[in-house]
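Handing you this structure, nothing more for now.
Shown here: the complex without one of its protein chains, the others still in place.
So, chain A:
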Amino acid sequence: MRLTCPLCGERDLREFTYRGAALARPEGEAWGDDWHDYIHLRDNPAGESREYWAHSTGCAAVLLVTRDTRTHEVLGSALAKGGGA
């Protein structure tokens, strides 16, 4: 599996760190079901998955990657501006 950083090009998987499912962050700071959903619950898709990856040993950009979890095929990647989701 190789990932493409929009700033650096296609790079080895070892340069990247998975940062979790790309989900919308809840408004407000009070604990409730919305935060529970955001932090704990997952669709956990077998198929197309939208997720954040950090180009941690490269340019440090955070990417929004679309990937097939059944095959590891990378379907697209872009800079995760403004939180993605």
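As a convention for this text, a residue touches a chain if its C-beta (ideal position, glycine included) is under 8 Å from a C-beta of that chain, and two chains touch if they have at least 3 such contacts; residues count from 1.
To be clear about the criterion, contacts and distances are computed from a predicted model.
Name of the non-displayed chain as stated in its UniProt record, restricted to "histidine kinase", "C-type cytochrome", "ABC transporter permease" or "Sarcosine oxidase subunit beta": "Sarcosine oxidase subunit beta". By the touch definition given at the top, chain A reaches the unshown chain through residues 1, 12-14, 17-21, 33, 36-37, 39-46, 49, 51, 69-72.
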